[in-house]
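A single protein chain has been omitted from the complex, and every remaining protein chain is retained in its original position.
Up next is subunit A:
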Amino acid sequence: MFEAILLTVITAATPLLIAALGELVVERSGVLNLGVEGMMIMGAVVGFAAANLTGSGTLGALAAVLAGVCMASLFGFLVLYLATNQVATGLSLTILGLGLSGMIGEAFIGVPGLKLPRLDIPLLSDIPFIGPVFFQQDALVYVAFALVALVSYVLFRTRMGLILRAVGDNHGSAHALGYSVLRVRFLAVLFGGGCAGLAGGYMSLAYTPQWVENMTAGRGWIALALVVFSSWLPLRVVGGAYLFGAVTVLTFHAQAQGIGIPSQFLSSLPYLATILVLVVISANRRLTLVNTPACLGKPFVPDR
């Protein structure tokens, strides 16, 4: 039973995890992209369409990433090179994505999807309990695990990560040192878009293999909240995503057991839990300030 619940939790947490990791990198570079939901839904529809037309789940996932990157490049061009307002541009990106995806997806409504196959990792998947939970998943779950390791390593253990964080903390100094602030930020935005697209692709290829309009149903916003929740630390994103997924799934189990707590209260539990942890974390103000990118949301216009 516990094993079954954990399996469901991982599926529920993976799209949040992937999207939030991408957004974390974007925000670490000092850009706030509120268009995660829009990029996710585009990833979902394009991924579904590609998988459906080619018959290959891998191509579907790649197409989802590409769709996210395309959306992000539009955002990046506007906010970085034309210095438009990041909040407004991000919101429009979400609206654009929701509308555009509906148009693209029209032909795919009511068409059953292609579910990504389960990929058992040899040897590891034979370990009792841990094996079935962590090593008998679809490929994208492993991608999510790998992304966590990759993002943590690159951000805090490499020169590239140092530059990225410098740009996010003080773009003036980074510029004076000769780093191209806009290029670093643009690449970060593209990475974030790719992740959001992949997260969307996970929804339409693995979680619920189908396309319906608005199927991400606000998960992009939850991913955004998770980044703040994690105080911009990748490992905490993992914790947040799994906490959110776990509380969501457990409320359904509680209801099915018939414990008699009003379902409206149970439905709000994941959000309440998130807020509670957020309060506890932000109690340590100094730690929060250390990790918050100081230039988050501030436009940078190089004076030439």
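The working rule: a residue touches a chain if its C-beta (ideal position, glycine included) is under 8 Å from a C-beta of that chain, and two chains touch if they have at least 3 such contacts; residues count from 1.
Note that contacts and distances are computed from a predicted model.
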Name per UniProt, for the chain absent here [options: "Sarcosine oxidase subunit delta", "3-methyl-2-oxobutanoate dehydrogenase subunit VorB", "BMP family ABC transporter substrate-binding protein" or "Heme exporter protein A"]
"BMP family ABC transporter substrate-binding protein"
With the missing chain put back, one of A:19, A:114 or A:215 would touch it. Which one?
A:215
Since one chain has been left out of the picture, which residues of subunit A touch it in the full complex?
1, 4-5, 8, 11-12, 15, 102, 105-106, 109-112, 203, 207-215, 217, 219, 248-249, 252-253, 255-258, 260, 262-264, 266-267
